[in-house]
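Here the complex is missing a single protein chain, while all its other protein chains stay put.
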Amino acid sequence: MEPIIIKYSMHPDLDNPVLLEGLPGVGNVGKLAADHLVDELKATKFATIYSRFLPPQVIVDDDSVVRLVDNSLYFWRSSKPWQHDIIFLVGDFQGITPEGQYELAMAVIELAEEMGVNRIYTLGGYGIGKIVQEPRVLGAATDISIVEELSEYGLEFSRGDPGSGIVGASGLLLGLGKTRGINGTCLMGETSGYFVDPAAAKAVLQILTKILKVDIEYQKLVDKATQIEDFHASILKDLEQSVEKGSKDLNYIG
Amino acid sequence: MEPIIIKYSMHPDLDNPVLLEGLPGVGNVGKLAADHLVDELKATKFATIYSRFLPPQVIVDDDSVVRLVDNSLYFWRSSKPWQHDIIFLVGDFQGITPEGQYELAMAVIELAEEMGVNRIYTLGGYGIGKIVQEPRVLGAATDISIVEELSEYGLEFSRGDPGSGIVGASGLLLGLGKTRGINGTCLMGETSGYFVDPAAAKAVLQILTKILKVDIEYQKLVDKATQIEDFHASILKDLEQSVEKGSKDLNYIG
Amino acid sequence: MEPIIIKYSMHPDLDNPVLLEGLPGVGNVGKLAADHLVDELKATKFATIYSRFLPPQVIVDDDSVVRLVDNSLYFWRSSKPWQHDIIFLVGDFQGITPEGQYELAMAVIELAEEMGVNRIYTLGGYGIGKIVQEPRVLGAATDISIVEELSEYGLEFSRGDPGSGIVGASGLLLGLGKTRGINGTCLMGETSGYFVDPAAAKAVLQILTKILKVDIEYQKLVDKATQIEDFHASILKDLEQSVEKGSKDLNYIG
Partner (left out) sequence: MEPIIIKYSMHPDLDNPVLLEGLPGVGNVGKLAADHLVDELKATKFATIYSRFLPPQVIVDDDSVVRLVDNSLYFWRSSKPWQHDIIFLVGDFQGITPEGQYELAMAVIELAEEMGVNRIYTLGGYGIGKIVQEPRVLGAATDISIVEELSEYGLEFSRGDPGSGIVGASGLLLGLGKTRGINGTCLMGETSGYFVDPAAAKAVLQILTKILKVDIEYQKLVDKATQIEDFHASILKDLEQSVEKGSKDLNYIG
């Protein structure tokens, strides 16, 4: 089989589009943010990417209907002159081997080049190993001019962060794009890294939407974040109760 | 070498056949079921698949004769107008890398397409981590119409099962087939997942044979199941005796 | 680079040769046996196999001179009408991935076919997990006629051994050869599997040389075996002394 199969359902003709990537990763921050933006902007799916570099499995939906794991491409046409058309790259998984990561990213860069993309935004999480109350959004870019341009939107370009570089699709799309002369930026929401983090995704989107000059609602992300916080609170309560109960039992013994 | 080598011993001309897969997996349920059906229907082998995606080893039979590990294709010609011809995919192993899984599944889908297959059945086990008395048979399908069609045969389409998707050949054949317009269903027999489970294979076959409208005996599967139950019973008894002996010894000491 | 590079120093024209493989494996039995036979018969090297499927490293010899890891091909021309010419496959390593194992074995089979080989002997160890005093030599073959033919040489064809099949080059060369119509046999010397075992290699050679109708000395293998036995004996003695010393010390305390 072809290592990467791109199935087009249509070939949209876009005007100077930007590419926006949000695939699974740390805290699923990038995926949550990009999926939310696709929903809110009512973007249209135009292509599906299948690949032997993705896991060998099917997803089963609530109706017991299966589909092969994939990455999907959506587009959104801007309605205002100051906005850009957007191509979205979202999906179930990233490539599962280093070589597969490169191949998938390069296939997307080549597709983006053909469609006239000259700016890439990649979204991700930045794991800091502890609960974050007010997540910052860190940035890194392919050129110093973009660092300067985007600093004014609240994106923090912090010396030496992330020290370990940016691994996976969010990094490769920028790196490979740069070798082809396409500039780009990664927006990384601070997150503990221990669980799926819609609050970090919201923080990322609040800056990204200012850059893209689009307006969206956040209610669904806020709801997801509340659910997760409630879940954590209930776990914590259970824990406290079992500790209390434990002390009472011990008292009784005493 | 060619990554996948298909050696044909004959090229059967079949009438609207279905493809039926049963390769090793959880509880070996799919393999046991498919091998049993091949035996009972006296299906005829027509091709052998060798591949560098299978383990690098030979199987040694009881006469000390070796053969390269493989997957095999059998066919069965229906004798009644209401039955379909069947192509069986059985074998020693599944592909041992994710990429190999994709390549092998795609090779089979392409072969199935050429032979006019328009329905795929894949068989497997659904590990639930505890001993099952009356295994249910869960289903998942490529289209909602098939879910409705097959529900009446006792196949259970359970919301959210399996949540983790279907991994390996049983999933990929459906997923890749769907991208080519071939519909299919996976039948998964509940099993502990701790040992080879002929009882789950029997449960799968009891529903599958109704769907395929074929009649078979189950004695060999029942015998295998009884052997395995006896083996478990004897282990349990040994365990109990050693516990009893242990307590007696302790009493003696006391 | 080409995945497999075969460098010929000469192209010997052989008469109906057999292929004999002895690469590293369990107890290094196959490698010890084949290397010893190459030495004793004064076989001539005619080709070197380099490959990206071998480990990425060089070997450093006693003079600090490096060479890339490889597999080597030697030939020996028979001097008696009842003997066969022999092609030897020996080397530093086997392929380090399953796919590499297949590719390397297939490259050798194709070379063997071109050189007119119609019989393959592969040598290996059969790990039994305990020290063996009189190692048996187990066999497996590509055809029942060879099993019968070779049983008379003392090679034991034991029902169900090895139950797990034969993994690696010794298995693949037989399995792939069989798909090309070349028959072959694996000779496996029983060994603990815990250390390099020249005694098992000698047992394998004593049967193999009868089959091949060649005469060789075993002194170098016996010397190696004695060295290893002495080494084990000294370890055992150290262990006993430290246990004795331990008891004395304990007595002293008592």
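A, B and C are the chain letters, set down in written order, and residue numbers restart from 1 in every chain.
The criterion applied here is as follows: a residue touches a chain if its C-beta (ideal position, glycine included) is under 8 Å from a C-beta of that chain, and two chains touch if they have at least 3 such contacts.
Because the structure is a prediction, the values reported are computed rather than measured.
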- Message: Considering all chains of the complex, which shown ones does the missing chain contact?
- Response: A, C
- Check the options A:5, A:167 or A:196 and report the residue that touches the missing chain. A:167
- Message: Given that one chain is not shown, which residue among A:63, A:143 or A:217 touches it?
- Response: A:143
- Query: Which listed residue, A:73, A:117 or A:186, touches the chain dropped from view?
  - Reply: A:186
- Can you name the residues of subunit A that touch the chain not displayed here? 95, 98-99, 101-103, 105-106, 139-144, 147, 157-163, 165-168, 171-172, 174-176, 178-179, 186
- Task: Touching the hidden chain in the full complex, which residues of subunit C are there? Just list them.
- Result: 1, 5, 7, 50, 52-53, 55-60, 62-69, 96-97, 100
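Rule of thumb we're sticking to: only the chains that are shown with their structure count from here on.
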- Query: Rotation angle for the CA superposition of subunit B on subunit C, to the nearest 5°?
  - Reply: 90
- Item | Central chain of the complex, centres being mean CA coordinates | B
- Item | Interface composition of copies subunit A and subunit B: same or different, split at half | different
- Between subunit A and subunit B, centroid-to-centroid distance (C-alpha), Å: 38
- Message: If I count partner chains per residue in subunit C, which residues reach a count of at least 2?
- Response: none
